[in-house]
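Left out: one protein chain. Kept in place: all the others.
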Amino acid sequence: MTLIAATATAAHATAAQATAAHTAATTAAGGTHGFLSPTGVEIAFLLVGLATFGAALVTVSTRQLVHAALWLVVALGGLAIEYLLLTAEFIAWVQVLIYVGSVVVLLLFGLMLTRAPIGRSPDADSGNRWAALTVAVAAAAALVWVVVDAFRTTWIDLGGPAAGSTAVTGASLFQNWVLPFEALSVLLLAALVGAIVLSRKAKAEMSSPPVNSRAATGSSPSVPDSRNHPIEGNSPAEQEGAR
Amino acid sequence: MHLAYPAVLSALLFCTGLYGVLARRNAILVLMSVELMLNAVNLNLVAFDVWLSKAARDTLHSGQALTLFTIAIAAAEIGIGLAIVLAVYRNRGTSDIDKLRDSAEGHESDGPDSNALAAEETGKAEAAA
């Protein structure tokens, strides 16, 4: 992922050099938009961005695991606001629905199921922390330097009709992106089935000891290796019955 | 609005997520950091899409479409990832990444089976309790 991002930035950098003259012409046509005279949207974006970044930092550094999930909600919500500020309203609502609504809830469930300690856990960070910090800071420095160098004069014109309204997004999605969209549905189905298989197998293993013990007390005194052969036919019915 | 604002924010968020992936011990926290990285990319995609569509150089809204796809894939990823983490937790009794060192050099001498078996025993004990 990082590799892709890095190459993408590199590509952007070269592209930026190539189109520097063109963008310079656009900005010259649009007037003077200096960093020292920000517009209202920019100030709002900056403030929300700072909050988002702060929330993200707390997420990766807090020692309380549940707090990390809650700070993640703040960061993702902040991003939704940023999408709104960029006039991509459909994406913003999808972000709120899926991330804040489902992903974070899933993560919280995961934390609970793995019996994550509530309260401060001193070993939340691994011994790899300083190496990680070095790599992350170096990557951030490189990325920020490249991005600022490439796009410091590029101006987004946010006036006019919204670029990411539901109508526009829907039209483009179902006109130009139908095939990837359908392929994506297959991917989602596969992920669904995969998740079920993964967790079901685990549940079958978990539920097998009681089955075995019952069989042991009922018929034979000891079945030493029966746990390696859980009775497949029985366990789903058992689970169904248990629910 | 300057394109540099969302781009820099995206870069910073990405590196924050990077740090989280490398430094966090709990697998679920690592998954959260991965979400942060994905969202940083999404922000980038949206910002560039808005810029390019306003400049009339891209009429397909590819950035926004890709963002939607990314969100869908991220949702699938988090589901599968959590299922794996839960399976590991049930088998090993832990979700700490740096304790899962079966691929270490010289690990075969201990015998991964005995380790796994012991973990399974504890898992069963917990299940019984």
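Per-chain numbering from 1; labels A and B assigned in written order.
As a working rule, a residue touches a chain if its C-beta (ideal position, glycine included) is under 8 Å from a C-beta of that chain, and two chains touch if they have at least 3 such contacts.
As a convention for this text, contacts and distances are computed from a predicted model.
Considering only "Cytochrome C", "NADH-quinone oxidoreductase subunit L", "hydrogenase (acceptor)" or "Peptide/nickel transport system permease protein", the record for the omitted chain gives "NADH-quinone oxidoreductase subunit L", by its UniProt protein name.
All shown chains touched by the missing chain in the whole complex, by label: A, B. For the chain left out of this panel, the touching residue among A:Leu57, A:Val73 or A:Val135 is A:Val135. Counting the whole complex, the residues of chain B in touch with the unshown chain are 18, 21-23, 97-98, 100-107. Mapped onto chain A, contacts with the missing chain fall at residues 2-3, 6-7, 9-10, 13-14, 17, 126, 128, 131-132, 134-135, 138-139, 142, 146.
To be clear about the criterion, only the chains that are shown with their structure count from here on.
One inter-chain figure worth recording: chain A and chain B are separated by 7 Å, centre to centre, where each centre is the mean of the chain's CA atoms.
Residues 1-9, 11-29, 31-33, 35-37, 39, 41-43, 46-47, 49-51, 53-55, 60-62, 64-65, 67-69, 71-80, 82-87, 89-91, 95-98, 123-124, 127-128 of chain B are the ones touching chain A in the complex. Across the interface of their complex, chain B is touched by residues 1-2, 5, 26, 33, 35, 39, 41-42, 45-46, 49, 52-53, 56-57, 59-60, 65, 68-69, 72, 75-76, 79, 82-83, 85-88, 90-91, 94-95, 98-99, 102-103, 106-107, 109-111, 113-114, 116, 123-129, 131-133, 135-137, 139-140, 143-144, 147-148, 151-152, 154-158, 160, 163-164, 168-169, 172-173, 176-177, 180-181, 184, 187-188, 191-192, 194-195, 198-199, 201-202, 205-206, 209 of chain A.
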